[in-house]
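Below: the structure, in structure tokens.
Only one protein chain is missing; all other protein chains are in place.
Here is chain A:
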Amino acid sequence: MIKLKDISKWYSNGSAKAHILRHIDLEIKEGEFASIMGPSGSGKSTLLHIMGMIDDPSEGEYSFEGESVFTLKEKQRSELYKKHIGFVFQAYHLIDELTVYENIETPLLYHKISSSERKAMVADILDRFQIVGKKDLFPEQLSGGQQQLVGIARAVITKPKLILADEPTGNLNSKQGEEIMDLFTRLNKEDGVTIVQVTHSEKNASYGSRIINLLDGKIA
């Protein structure tokens, strides 16, 4: 599904280059549940952002589902990304001004889905995540675990093939973390969603089928 070839990223700092990623070659197959691990500053998040097409490498090739991402035009890339990828963040990143319901609905607006269909889809997912009772609350009225639940619900509502999660349990206690990881496992097993997560925790990584270790911008 994802093929990264010779991906590097650096920032120019005067004459010196600060490398974040060096010559990464990586393949993620459909249906995998991969965990990227490594110490702080090893380039985990950057790698995830590049896979998610919200960040660009300094060099290298990326093909997603056989399409060469960097040769696509901005618009086609955005279409591709919109269709297939869902993001989950450590800090949840819900829109504070919107209710739970509206937060979950937002991606559907950008997918130009009709109002009645939107209603059905949001109702369905609220039900599935057992957060129907919370739908009119604002993010600040929820606990961290609940917010992340909403964040995941928002990521999966468009039925993406790939979920990219950046330390999804980083701000949660261990019990909340377990629930989230269980949810990911179910999504992976039952719905066949490909998941790539960045994590510090061995325990969380053990939920997945594969571990990718990063050190100083290289795959160890």
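The criterion applied here is as follows: contacts are C-beta pairs under 8 Å (C-beta built on N, C-alpha and C of every residue); 3 or more make two chains touch, one makes a residue touch a chain; residues count from 1.
Here is the rule we go by: contacts and distances are computed from a predicted model.
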As a check of understanding, state which of "NADH-quinone oxidoreductase subunit K", "ABC transporter permease", "Epoxyqueuosine reductase" or "Cytochrome c1" is the UniProt name of the chain not shown. "ABC transporter permease"
Selected residue (touches chain absent from view) among A:S8, A:S63 or A:T106: A:T106
The one residue from A:K44, A:K134 or A:R154 touching the chain left out of view is A:R154
The missing chain sits against chain A at residues 49, 52, 54-55, 75, 78, 81-82, 87, 89, 91, 93-98, 102, 105-107, 109-111, 154, 158
